[in-house]
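A protein chain is absent from this complex, but the other protein chains hold their places.
And now, chain A:
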């Protein structure tokens, strides 16, 4: 990894590109640049590498193992796939998640699930994602976590989403099915005012 110090683009440029105000960008950058008391401070300031990312995320889920999900999340944020999430990537992702339209958010979620970015979500990909999510719960759950709980959840998901039953979910099927589901629509609006 390059050890050159990475400086983000100008504040005005980022403001134009994203849907955040200057003040919000300032607050976000302060948090981004100083991830706090972490072990892995080896990454040059200005970018966050996968290890730091995983560690940050695991602080929020003490009971389970969030490394797999953090890995997928990292890939979703690291749009140019250079192994590090720069501040621009970070803002781009957050802009979609917090200020984007429902369509954009669904797009982003699809991108997260589609691990190999080929435009289709297969059952295996979904199973990986599901296992990663269930891993975050940890061992001490109620009711007790069974082995095939992720798989069953994937079945349910595919029954709902896969309209033509061809075993994969395309982006259109995904967006269409989500728009039909009230719960999902409502929960997409949940994090509007996070910043």
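In the analysis below, a contact is a pair of C-beta atoms (placed from the backbone, for glycine too) under 8 Å apart; a residue touches a chain by one contact, two chains touch by 3 or more; residues count from 1.
Going forward, contacts and distances are computed from a predicted model.
Undergrad: According to its UniProt entry, is the unseen chain "GATOR2 complex protein MIOS", "Creatine kinase U-type, mitochondrial", "Potassium voltage-gated channel subfamily D member 3 isoform X2" or "Ferredoxin-thioredoxin reductase catalytic chain, chloroplastic"?
TA: UniProt lists the chain that is not shown as "Potassium voltage-gated channel subfamily D member 3 isoform X2".
Undergrad: Of the listed residues A:59, A:103 or A:116, which contacts the missing chain in the full complex?
TA: The one listed residue touching the chain not shown is A:59.
Undergrad: Using the touch definition up top, pick the residue from A:14, A:47, A:76 or A:115 that touches the left-out chain.
TA: Touching the chain that is not displayed is residue A:76.
Undergrad: Using the touch rule from the top, list residues of chain A that touch the missing partner.
TA: Contacting residues on chain A, toward the hidden partner: 23, 27-28, 30-32, 34-38, 56-57, 59-63, 73, 76, 90, 93-94, 97-98, 105-106, 108-109, 112-113, 129-130, 133-134, 136-146, 149, 152-153, 156-157, 161, 174, 178, 182-184, 186-188, 190-191, 193-195.
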